[in-house]
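Just passing along the structure, written as structure tokens.
Here is chain A:
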Amino acid sequence: MHPVQGVVKMYMREKMGWVLLPWIILGSSFFINLFIAALMPMDEHLTTGGIASIFVYMGVIGILSMSQTFPFALGLSVRRKDFFAGTILMAVMVSLFTSIVLYLLSYIEGFGLVGWGVQLYFFHLPYLSEGNVAEQILVFFSISLCLFVTGFTIGCFFRRFGKIGMTTLAIVSIGGGTLLSYMATYFDWWVTIGHYLADLTAVNMAYTLLPISVVLGFIAYLLLRRATA
Partner candidate 1 sequence: MSTKVVEAIHLSKSYGTVKAVDDVSLTIEANKIYGLLGRNGAGKTTIMHMITAQLFKTSGELRVFSEEPYENNNVLRQVCFIKESQKYPDAFRVNDVLASAALFFPNWDAGYALELLEEFRVPLKRRMKKLSRGMLSAVGIVIGLASRAPLTIFDEPYLGLDAVARSLFYDRLMEDYALYPRTVILSTHLIDEVSRLLEHIIVIDGGKLLLDEEADLLRGRAYTVTGPAAKVDSFVSGKKVIHEELLGGFKSASIYESLIASEQRKAESLGLDFAPVTIQQLIVYLTNNSKSRKEAVV
Partner candidate 2 sequence: MANQIDDSRPIFVQIAERIEDDIIGGGLPEETQVPSTNQFAAFYGINPATAAKGVNMLVDEQILYKKRGIGMFVAAGAKEKLMDKRKEQFYEQYVVTMIREAEKLGITAEQLTEMIHKRG
């Protein structure tokens, strides 16, 4: 068996963490909202952002795969390159699964059991649920993958540079962010940025997130190459 395949199979042994748990979290958020929506007067819509929990969770798995699975894989003489490829492959598969299921739920919510009979809009959201099937799936997929890769890159950075590196990175990014926002104010960029964001469709956002994921993934790979157990 190729080691990349081995890495995926190893992750598959953690179905609970990778597949079940995110849906349990999302499901419980959904049912709480369903309960609230049922208590509300019938003419009011309830639209929530509870769906974000599953994406945030992908970021958490990204970090965990580095903090928990990487040292174990290294202990089983797995090459860093194979670990990286297997991890990304697993994330792509899980993101694809998540996005298809989310699309199906969104479809049921929007056109089947409209608002689950209580006017709850949990999966079928304005802005996100626009465009054709492929585009809607792509939107969910790109958000899921991008958050995973972000978590994974943070995990790699931590493995590579430790606590001191992590703190330095946090300080630098806060400082850099502040500086950028001052610059934006000074050069009057805010209006342009505002327009850009306002005009950005969900699909265009997806097209932006994918190259960002690739760049982050590349950075993660470079960090991983020099990471130690």
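By our rule, contacts are C-beta pairs under 8 Å (C-beta built on N, C-alpha and C of every residue); 3 or more make two chains touch, one makes a residue touch a chain; residues count from 1.
Selection criteria: all candidates are chains of the complex that A comes from, given by their letters.
All values reported here derive from a predicted model rather than from experimental measurement.
J.: Touching chain A in this complex is which of the candidates 1 or 2?
T.: 1
J.: Which stretch or stretches of chain A touch candidate 1 in the complex?
T.: Against candidate 1, chain A makes touches at 1, 3, 6, 9-10, 13-14, 16-17, 68-69, 71-72, 74-82, 225-226, 228-229.
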